[in-house]
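Could you have a look at this structure, given as structure tokens, before my questions?
Just one protein chain is left out here, and the rest sit where they should.
Just so it is clear, A, B, C and D label the chains in written order, and each chain counts residues from 1 on its own.
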Amino acid sequence: GKTSEPSKTETPPPVKELKLATTTSTEDSGLLDVLLPEFKKDTNYEVKVIAVGTGQAIEMGEAGDVDVILVHSRAAEDKFVADGFGVDRRDVMYNDFLIIGPEADTAKIKGSADALAAFKAIANQQAAFVSRADDSGTDKKEKKIWESAGIKPSGAWYIEAGQGMGDTFRMADEKQAYTLIDRATYLALKDKYNLSIMVEGDKVLFNPYGVIPLNPEKFPQADYAGATKFAEWLTSEKGQKMIGEFGKDKYGQSLFIPDAK
Amino acid sequence: MEIFVQGIKEGVCLIWQLDKEIFQVTALSLQVSLTALILSALIGVPAGAALALKDIPGKRFFLNIIYTLMGLPPVLAGLFVYLLLTYRGPLGQYQLLFTPTAMIIAQILLAAPIICGLTARAVMALNQEVYDTAVTLGASQRQASRAIIREARIGIVAALSTALGRVIAEVGAVMLVGGNIRWSTRVLTTSIVLETRMGNFSTAIAIGIILLTLSFIINTAILMLEKRSFSYDNTIKIT
Amino acid sequence: MEIFVQGIKEGVCLIWQLDKEIFQVTALSLQVSLTALILSALIGVPAGAALALKDIPGKRFFLNIIYTLMGLPPVLAGLFVYLLLTYRGPLGQYQLLFTPTAMIIAQILLAAPIICGLTARAVMALNQEVYDTAVTLGASQRQASRAIIREARIGIVAALSTALGRVIAEVGAVMLVGGNIRWSTRVLTTSIVLETRMGNFSTAIAIGIILLTLSFIINTAILMLEKRSFSYDNTIKIT
Amino acid sequence: MTTPLKLHKVIKRYGERVVLDVDQLAVKGGKITTVIGPNGSGKSTLLRIMALLLVNDAGYLEVLGETVKWQKQQLLRLRRQMSMVTQTSFMFQGTVDYNVAYGLGVRKISEKAVQNRVAEALEMVGMSAYRAADAHTLSGGERQKVAIARAVAIKPRILFLDEPTSNIDISSAAEIEKQIKNINKDQDITIIMVTHNLFQAKRLADEVIFIHEGHIIEQGGQDLFTKPQDLRTAAFLRGETVF
Partner (left out) sequence: MTTPLKLHKVIKRYGERVVLDVDQLAVKGGKITTVIGPNGSGKSTLLRIMALLLVNDAGYLEVLGETVKWQKQQLLRLRRQMSMVTQTSFMFQGTVDYNVAYGLGVRKISEKAVQNRVAEALEMVGMSAYRAADAHTLSGGERQKVAIARAVAIKPRILFLDEPTSNIDISSAAEIEKQIKNINKDQDITIIMVTHNLFQAKRLADEVIFIHEGHIIEQGGQDLFTKPQDLRTAAFLRGETVF
């Protein structure tokens, strides 16, 4: 290959760095790989992505080790802001959760649009269900549905994996069990495993993502300007359009629905 | 750093309250890692000695492979076992995935090369005299190898300590093939990861301290066993 | 198991196509792990030799602590460094979190006890004669220690191989303090985890194979260096 | 008279250098053969080959009537009938007892018989008081005595001794020489012994072998000491350098 670059004479403006803590779903789905280069072009900000569980992402925000967080756990986000760690939370997008399961469908829930009923059926049948049980956004959502359904899940059929989404999907496949999964991860991984969609479209399954810059008063070292630029860009017309388009070419549908107000 | 103090306090509390879950998790950690360690020793020590002693072609290459496998990434070892045990895999029919057995198999993949490699090195540090003396007194090759292993004991005990450290601290492989299932395949290390991911740093540290205490106790036991077999302290005395 | 074949093929392809990202990731892995290894050796070898030789009170206890730390869970080491380097932590002002430096620090915590413990054992396997001969020829304590380390070389090289295996394969600590940031702190092991999480098993295997190849090359280099310093092959010959 | 050891055109090389080149050698059964020669002449090498510890590069040897094939079962069978005191008297980690019992242990002899034989062998070399001592704390001479006891305890048919009394005091050495003669006579053991002490060689020898630069220059009875045939032998016996 060539060793010499064409022209190194003109010095490009210095690239600034921005640290983003986010959940694994945004990185693993490939969304950020599409958005960030465009964001860099527009603002000259290089975003460093630290993809962890929602709990850990929020903890990193509270410690002041990043500049901005992009997570999905409304209650925790509100608390984050209320406690003064972050400011200006903005809605960015939502995706939705699915209940997936094996073809055999012992709980007979396929095709239903009622998540509560489906969870009840699973519990009644004691059909194997893998829970992430890791306090992630998905896990919190699942716990809430059980609560609404008035069930305290326990027993051999209720498997608490304590792992990320991809690993939980893998385990559910091995065990031919039901599980709750976000659409983005499901679409990205569905070809690898043998589980299909049982329940979708229920309002309770919606999963909103919010972006929150760190509070500049509490964390003067954090790049508030950059974080705000990032939040603004994500919620701008351009950012929203890109989010809406993402995944259409590959899966024939959007993975994330933009919903910035 | 007060989070460490808090972690230690919390660790003591967990043990003090005889927390049922932490006991079960600790017991499983012990069971899996000790079983893996013992089985790895049964494979690794003779294999290492043989590798050091036998004049097989490509011996250096083999040794090199073993040293390389000492650095087998746990995730890769886990992946390998996973692909063997998955229901679509060659051993799928035995339904071993997400069981302690699977975790033991994966940990053997990690521990056996360490024991084998370090045993080989300990044996290689010995002199010809050991072998000559044994066989000239009528030892068979097998008996002489046993004499050699006995002389290399210090190095072999180090191998065991190292391998123990590797498996008891390891998380990538057991997470993948065990699945970190509560009440079933959750061990200390996977708990630490889980708590860390949930942002519960002090709980993570508490569990870590339980793990270190455990491994301190096992190491003490190993060293006691070794010590008992010597009357004379033959470490170098410097003046 | 055809997924392994596919993984190997993919690995070769990745290298063949001079994939820019995999090169960067590999280079960072190398840089971080080798730096950590070298710094750990600079700490661990003298410390291990001193621990084996010096008649300090509570020596056995110290040794035991070192053996225990050989089994420090990477996540715990990572957590420790994280809490040191976090914005409000004692070293927060240096902004080292999520940098290769942080990864190196964490890996030193893992590698140094291994090198120290195994060096101590290798030295303990030597006889009084080494020391006596050195000092009677006029060596100072320091020079005699160097002679001892030289005699224990076989064991110390084993320590280096083991520590290398530990750090290059380790994921928990670098993930936590490095953050697995693309183009910045992503290394081979964190890539493997990422790919596994995304279900890309063959890519994970491909990267794993690159990692193993790397560690094979480094081990070969270590052994060559060691070999070069000996003319005579003094391994035991069995008949 | 039997010949338990025969060598035919046996050669041993290290790299380029030929360190042993024995055309023909027959060791007389039931006799004491002493081997003498300068440092580096190949005495230990010869003993190690005869004791089947070192493989020759050319030629072959016959041990106890069998041509040595260097094959596992045969080696074990032959080795079980011989033992050796090596020049360094290497001791296993453990007590004196452990060391002397080792050769009996590998033969799966009853525990009681082992104890008796160990006691007897240590008595013979005057080391009974050291049974429980750690073998690595012994003095130079004590170690050699234990090594002798260890080799004798198994009652071999052939006993190789490589400078066994070099660090032993004169009165003990005299006692050990007496014992060597005794076991040679009483138990009909063939003994091959290397020594630099020409007086000792002469006192013990039924046969003498003089080695020089890897070659057996002369072999004979007591006459060899008084009427050496070769000039080099004569020079060596006079204490002159043989180069």
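Going forward, a residue touches a chain if its C-beta (ideal position, glycine included) is under 8 Å from a C-beta of that chain, and two chains touch if they have at least 3 such contacts.
Treat the numbers as computed from the prediction; the structure is a model and nothing was measured.
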Selected residue (touches chain absent from view) among C:L109, C:A134 or C:A204: C:A134
Residue ranges of subunit D at the interface with the undisplayed chain: 14, 37-40, 44, 87-88, 126, 137-142, 145, 162-163, 166-175, 196, 198, 236, 239-242
Residues of subunit C in contact with the chain not shown: 127, 129-130, 132-141, 143, 147, 150-151, 153, 230-232, 234
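The criterion applied here is as follows: only the chains that are shown with their structure count from here on.
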Whole-Å gap between the CA centroids of subunit B and subunit D: 45
Centre distance in Å when subunit A and subunit C are each reduced to the mean of their C-alpha atoms: 35
Contacts with 2+ other chains: residues of subunit B: 127, 130, 135, 141, 176, 196, 201, 234
Touching two or more other chains - residues of subunit D: 52-53, 136
